[in-house]
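Missing here is one protein chain; the remaining ones are kept as they sit in the complex.
Here is chain A:
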Amino acid sequence: MSKWQVQVDREACIGTGMCASSAAAYFRLENGKSTAVQDFVEPDELVTDAAESCPMEAILVRDGDGVVIAPEP
């Protein structure tokens, strides 16, 4: 399976730390804002769940074809 792309909009992020705690392998807080540990990752539901649960919808996940798979609109 091709990799997913993970992006965090640091302008939108308010630093709740939810993603960094629930999916520590993929997100970490830097100066109070979340950032993706790696831009491309093997598909893992933890990443899409974090994107779905972010109150600011600041996490964007795309599949190998560049289609946004999370968060849902």
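Quick note on the criterion: contacts are C-beta pairs under 8 Å (C-beta built on N, C-alpha and C of every residue); 3 or more make two chains touch, one makes a residue touch a chain; residues count from 1.
Note that contacts and distances are computed from a predicted model.
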Q.
Suppose you had to identify the omitted chain by its UniProt name; would it be "ABC transporter ATP-binding protein", "Cytochrome P450", "Sarcosine oxidase subunit alpha family protein" or "Acyl-CoA dehydrogenase"?
A. "Cytochrome P450"
**Q.** Options A:S2, A:S21 or A:Q38, residue touching the unrepresented chain
**A.** A:S21
Q.
Across the whole complex, list the residues on chain A that are touched by the chain not included here.
A. 15-18, 20-22, 24, 32, 46, 49, 52-57, 71-72
